[in-house]
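Here the complex is missing one protein chain, while the rest keep their positions.
By written order: A, B and C. Residues from 1 in each chain.
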């Protein structure tokens, strides 16, 4: 199911516009609010302020404070309210302000949102998309740089998306909100301000489709969110040394595109998975295991993991030493090539 | 660091006593409360009632309602209170009544308990042991059969233990509570009532030591909690067909005994990891990845995973079909042998 | 601080209510009582793995549910609202199926019943009621959400967050606390700071009502007022119905470990069904003969439900995979094949 970046959406009618990811997500929310009067956007500071990252900027003005509204400061109630709204026929798009503040809402997310369709045998679906500014890299205060994807991916009943650039954020958000299943939409904060010409494309590939953002022959780098950009940097450096790296943007962290992973690694015979979350029991283990299960005979080396360390997310000057650096990824590439 | 079951503790002075796991844990709590006046046991219904599984039975009578007490029904406050008690020099041993009701406390566990030592650069250690009746197999109501080990193991700053039998539960609990690091102690509910002669042994091996509960040559079954017993059943059946399976009881789910895993699989060249939690991003992925990283050249087949399905934990009659069955494990053994 | 002694110890009155309503209340309470007894028997016979009794709480549940309109309102229950479900018109074989562990949330149609799935997370469904109610106001409709919860649940953060949200958003929701004085083994005085759940209401700027939970007429009245206020845009109300859990917490529980059974006995004597029966006769709403007929019909219905649930088919194992998502995934299809492979062994 893997596709090349050029085919990530269609129709490619519209001309590219220069947008940051934060603006592209804002555009997607506008489209969604306009196309479906049942769609609601709410959370802490998303209304009047337009969100701490301005992702919801202008939405309240455009769609009114019935459709876009601020809530009191309580994450569990925000997600609990989303459940009740969904049961009353709405399509909630709540935001939790930062990754680390999803924890107070985990009970509602895991025990309620993820299970209500199952519990009611399909009578009460949960077409909820939780927008969660995620991951690190912006030297923010504590709890503002966390990577919760392993937890969400492990939770039956949730789907999980994590875009890596502005265009794909637009397309994936359309797809997530229109889905009748609950989706955790993890927005890489570190890429919010990255401006580039993007095409605003409708989703055309199924939920769970990864994409090759750089084809290559010698090894596959697998990543999501901001680490895709890092892997592209690595690939460029490696190319200078004649090492031709493929970069696979997973996009969907649940369901995972096992077939897409296998197709790439079957060709390259080597894989490095890169993520910001701590190593142990991170999603990299799942990716490595899937790749190994499907490409056991093809693999020339064990899948390498380059991840955050098993330590709490650190403050400012230590952050760049915690996150997978270009050097660490290059070392892993070298290890897999020399294995 | 792996050891044979006979060497799981020492001194083996005391004669074996016939005990259920629930009684063995009760014994351990008695020892701990008696040896350290700073140790406190608290939670929902642990005092007067003695716990819904009677694990804390008689403790309040013996140690008084200052040392062993009931709290109001609020999991987050229970763990938050544990943090404050630890900062005031106590050694808290809170219970959360069931695995699924740890979710309301996850914020305190992840954002506070696990980080306080780090945040304070060692000034405020958290010698907290969270006792959590865990896993399924008892046909209980919803949220009473969950396996949260992947979440805990992924959380920097936590250690995680999961005993598989009465004797080891005793030893591991002594070790956990005496540790100055926070430990999540996952008690397999399905084994609570399993009575057998046990030796009550002091811990002698370091935190993070696994054990071989059945030596074998043809493949290693890796499990924890109630699934160890299941694997032993599988091994006995397989033995009838001349297949000699090793069973490794992980015991510590964080830190994981990577060396012990590697030593076993280097010998058997084949591994099957078995757990109750859903497949995707379960701890089985970490175990499989560690084994593959360390035994890549030795492995004759990809590590097989036999796990719960990626579905919410089901009710009564579906439970046995959700949990790894003997047949499913046997099929996996066959797959790895025939690979 | 309201006292927790049962008020109006002697008798209750239903003079303020129409006779057909009070007879209906009686019928539901009687049926619930019988069904409760059947359920306990089924548990003893091993048909139910466990059961949570509603005995003694029938007035609190039936009279509150009866004050709602099942055509436009919505109920968010916990795991102990059998009598409310019955009064609200939920299909009861499907409801009781949860106690046979056939399906966690129950097998009734949650959306058609306008009665949420049985929910085992103490406090968890309370914010759902607020969300539903907010959604109702956003659409300009006039339905009211009612959330049941216990005295123990009042300690959970979710209940506080929900009440605050409801207050700020003036949501049409009734927070209905059945204070049965026990949260498993923990009594009110070790659970509720200040001693009263309804006293919390003022801090959220909403009316708080403490009502005798064993007085069906009083419960009906209090709930009807709260529902009417919510319906006309007056916002949320917190009702605390003071009652008593005369049975063990569940069939797995042994209350002799933590309470004096004399206390329970005192409350058993103040049985809500007896009180209502006497009040019906006193008010001339029914005579002994008419009630005997109702009793017989109730018994029959309870037995029919019992038989229905005892013989209901077990769900097929494939249902493990059917309801996880609206749009399933390749991975789940693959796992279903793994499951199938084993079934076919």
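The rule is short, and it goes like this: a residue touches a chain if its C-beta (ideal position, glycine included) is under 8 Å from a C-beta of that chain, and two chains touch if they have at least 3 such contacts.
Here the structure is a predicted model, which means the values were calculated and not measured.
J.: Which chains here touch the chain that is missing from view?
T.: When the entire complex is considered, the left-out chain reaches A, B, C.
J.: Determine which one of C:65, C:147, C:192 or C:222 touches the chain that has been left out.
T.: Touching the chain that is not displayed is residue C:192.
J.: Give the residue, chosen from A:104, A:167, A:203 or A:225, that touches the chain omitted from the document.
T.: Reading the full complex, the residue touching the unseen chain is A:104.
J.: Using the definition of touch stated at the top, determine which of C:60, C:206 or C:239 touches the missing chain.
T.: With C:60, C:206 or C:239 as choices, the missing chain is touched by C:206.
J.: Which candidate, B:119, B:196 or B:335, sits in contact with the chain we can't see?
T.: Checking each option in B:119, B:196 or B:335, the one touching the absent chain turns out to be B:119.
J.: Which positions on subunit C touch the chain that was left off?
T.: Listed in rising order, the touching residues are 1, 155-161, 163-168, 189-196, 199-206.
J.: In the full complex, which residues of subunit A touch the absent chain?
T.: Touch with the absent chain occurs at residues 44-45, 47-50, 52, 70, 72-74, 76-77, 100-101, 104, 139-144, 279-280, 309-312, 314-318, 321-322, 325, 327-328, 331.
J.: On subunit B, where is the contact patch with the chain that was removed from view?
T.: Here the touching residues of subunit B are 40, 66, 71-72, 74, 76-77, 79-90, 92, 107-108, 111-112, 116-125, 156-157, 159, 179-181, 207-208, 255-256, 258-259.
We take it that only the chains that are shown with their structure count from here on.
J.: Report back the single chain whose CA centre is most distant from the CA centre of subunit B.
T.: C
J.: Determine the centre-to-centre distance between subunit B and subunit C, using the mean Cα coordinates as centres, and give it in whole Å.
T.: Chain centroid spacing, subunit B to subunit C, equals 36 Å.
J.: On a C-alpha centroid basis, what's the spacing between subunit A and subunit C, in Å?
T.: 40
J.: Using the touch definition from the top, which residues of subunit A touch two or more other chains?
T.: Within subunit A, residues 76, 107, 111, 118-119, 156-157, 256 contact more than one other chain.
J.: Of all the residues in subunit C, which ones touch at least 2 other chains?
T.: Residues 103-105, 121, 157-158, 319, 324, 331-332 of subunit C each touch two or more of the other chains.
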